[in-house]
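With one protein chain held back, the other chains of the complex are shown just where they sit.
Naming follows writing order (A, B and C), and every chain is counted from residue 1.
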């Protein structure tokens, strides 16, 4: 993000936005006990308490430590305990042992948040003129970072609760009278509009296209630089693949026929014994339930299928006679015909066949903060759009989410693509 | 490969080519004992005997079984024993247990080769007119398949011998008076011309470019369809990174500083304790030797560095202030200025940052043979060019080799690239 | 335990004892937060909350379910959630996932305890005459079971806290003015009397000896039947091996010389990188601290060495020119000269060289409760005596504790033995 293009907030605006985003994190954890906030269900997931502390750490380490007068850390051990992966900051606590941090207690983490919020308010209100732009850029980055963790907090709690035979619910099962302004579990509380009932496709002629963040508003470094790509003609489905359609894939033996699968996907499916999406559970009568943040619910046929790995998305697409889109295709289509699509945002992240790689000319920032995105650009696949767990205002067209091909605990679904022209097989 | 574009061989030409390629496989194993040919040093590598049998199986299963009159298998168990990964053909022997197949003996596998060669000669000489084109296409595919395994045979024997404290040599250490017509260990027998002494770069303006196989001559299905890409301006190094340059990377602490590494690469480096290229061995005085097919040899500073993983190539490139090229950049540069580069072919495979993915419109062949390439298109990276172990006539500009990022036992090196324009870091 | 030998308590006595033991469990957890009680630091350890629930489950499942009129379970899922390993009771929650049970909350588990305690009080006060003996036997078993878990609760919390860089303390570091009636962390709060300052040995002539529980008072089934063994002449050390002695073993290179170690012990030591007892930590000056329930403390040279694996105990004994005692030797010596020894009880469990095996004529009880001890009699080693974490009144001469050879997180130490007569080596 070029600073010159950055809409400079007034200190008051910046502070208001800071407080809104920060407050939202705490609100998300409202229904959780100390124990819920402490447990870690797998190495890939982090405890809620750790999320709440780490996003605070981000502000303390990357902003206060640089810009605050007479900086003193809230607690000397926190620098290490809540460092996620920044080698430039120093040592860090082993990722798989975050759930063993019963101390500091949740209330101490909340006190840490309060302390940093107070100091940040002071800094925002009183920063030196020459540092204001840099401060604003860093705060903006920190807030988008916190929003990413807001979504992870929900996916990680969902995973934790799914491990319990009691299937706890984060949200009440009863539909609320009116939807809240922001509803992270919206797709879990009320039936979705039938997402896939119009199975139509939109066709694109392709050609040279621009992709990447255009410099207006915030974007992560991995969304730039904006550059040109050539897109061959293709079609993209208006809607997402629904549970009903996915049930057909299962009924047709999709999980039992290696011909639909990538070789590595087949090994994955066999070694883990996968035979349905991640949170689907059979009831005693053989019907399907789905574990949600409202607890175990009857599977809704019309809702978009959720919690697919890349391997499953790819296999189902193949079985449908289609394929995953590339991220260039997705962005091209979204730029041209956004209103024509359903569920581009706010429903399911959409796997693309594009591995997560730097755009031409990509250069990370210097220092530890440069580790934010760039060092993960191998063996991960890009997801586009956003999900029902993405905080409001966080998604955008150039956004690049990324996960390994076997990841299933994110809100991940499938939008089909096809090439308009296909090759002639070599041997026929 | 469209058949219409295929230069139809006369039966005699086809047979001569068949016999040349087939004979070469046996010649490669000439210096090996029964025991050398049977052992399997890791699941990723196969025994020489298995390679010799599997490439024969390919002709028997995919050609003779379809086109031979009164087809009868040479041995009923071979269909399963020497099936590599074709689910469409049926069961297969566990990959990691290929080295336990002490039976059939090497001489029985050679008898299998003779038998299939005799039957193939009969078929080539007497195929029905209407099947001739299909036969020629299949034979061509089988021969390129066999050539791929010729290279694998050498890389796998090299790996096996590297596991022995005796460091056996496949080839005599004494330089031969004159080079043979084909010399799979050429880079191991004589000093290479100083590959990296001209550290210059070639600059490309980019633009819309065609890439992929153009239909003239043989190409694997994954090389097509030919399609357009947009290439942003870039530079590509004329030569490969040399051992001397790589030694500088090591001396500068390259293996000890996570800032040079992809996050996953750093974990890989730490968990395996990697601190030098795969076959480098310290001598007692602290100098470096390199294990080669001629046995343990003093490291040659001017030779291109060999046996790098993707992670190491990426880290060294980053330390050099450069990056890996994409496969589109590599192919674009090779198409425009092939003579200006050193070691494009015949020295080291060159890692690209492009994950192995289908080209737009790619469609594999029907049936089991369609499993040849397509199902591996995830979590692998494309290598371009060819190596000193690649058989003559096998490499071409559109060739896409691919391996996982941690693979080191192939003849893999590094050619640097740079973007001409770079992004402005988000936070500065 | 033969019932006829059992000192039948009056209902009032039995209830008082029940309430004392049950109350002690809750008292042990007094200094712990909800989070401390929920976390599980390794599959071998259980959360405090799980311990508190499981011992309650034992009374509910094995007593109330059989003897209570109109039995109704407190919560239908608890039968499965808090089943440790009783196949006869049905399914059970995966051991390694006990730490993910954030629900039920600690307060719900305490409510479960209250509920069961109330029902048990009713049952003890009103049992049918014909069932009184059986009830008393089962209650006694349940209370000894709970006492076993009281020790495990402490060892498991110690392990959890040792994983935190903050090294939390369960007990205040300041020595208490007067020792409490029962002091589970006594060896951690005050300097021990110099345990090993009299390095003398007691000699035994051996002969036919009785071993096993004699039927007076409670004993677990694995302590019987009482039977005869022949004990060859031996010596047993009066005291335990001290930290100071163990430091000599380390200083002499004990951890670096495979000749002192069992072959499997050496592999264990190398694969885990063990080079000191489990909770020893070097400070920055190179001195040794020991993590205790009071937090990190300077190592006390005179205290008995703690937290040894069988492998370490065996290696140190060998280095001392001695060996581990058998359990028959230990019990024989304790029966004859208990007052002559130091630290037989209440300090460190003492490894014996006896694998945990049934005594001749051993027969477990019928039904699920028969799984209590018998099914673990393979690949474990017997420990005798008791530790500073063992509840008062729980230890006795015939007590057989048992753990796998690599276990280190129990309070395990070393008492040396020697054979009076030794063999002549075969080859000399």
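The rule we apply is simple: a residue touches a chain if its C-beta (ideal position, glycine included) is under 8 Å from a C-beta of that chain, and two chains touch if they have at least 3 such contacts.
Keep in mind it's a predicted model, so treat the numbers as computed, not measured.
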item: Visible chains in contact with the missing one; value: B, C
item: Residue, one of B:38, B:299 or B:334, that touches the chain absent here; value: B:38
item: Chain not shown: contacting residue from C:78, C:310, C:349 or C:411; value: C:310
item: Selected from C:132, C:244, C:296 or C:357 as touching the chain missing from the view; value: C:357
item: Of C:262, C:276 or C:296, the one touching the omitted chain in the full complex; value: C:262
item: On chain B, residues whose C-beta touches the chain left out of the figure; value: 33-39, 41, 77, 80-81, 93, 97, 99-106, 160, 163-166, 168
item: Chain C residues touching the omitted chain (full complex); value: 1-3, 85, 87-88, 134, 137-138, 141, 208, 219-221, 224-225, 227-230, 232, 234, 258-259, 261-266, 310-311, 314, 323, 326, 353-355, 357-366, 369-371, 375-379, 405, 419-428
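Just so we're on the same page, only the chains that are shown with their structure count from here on.
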item: Computed distance of Cα centres, chain C from chain B, in Å; value: 59
item: Inter-centroid spacing, chain C versus chain A (mean Cα positions, whole Å); value: 47
item: Set of chain A residues in contact with two or more other chains; value: none
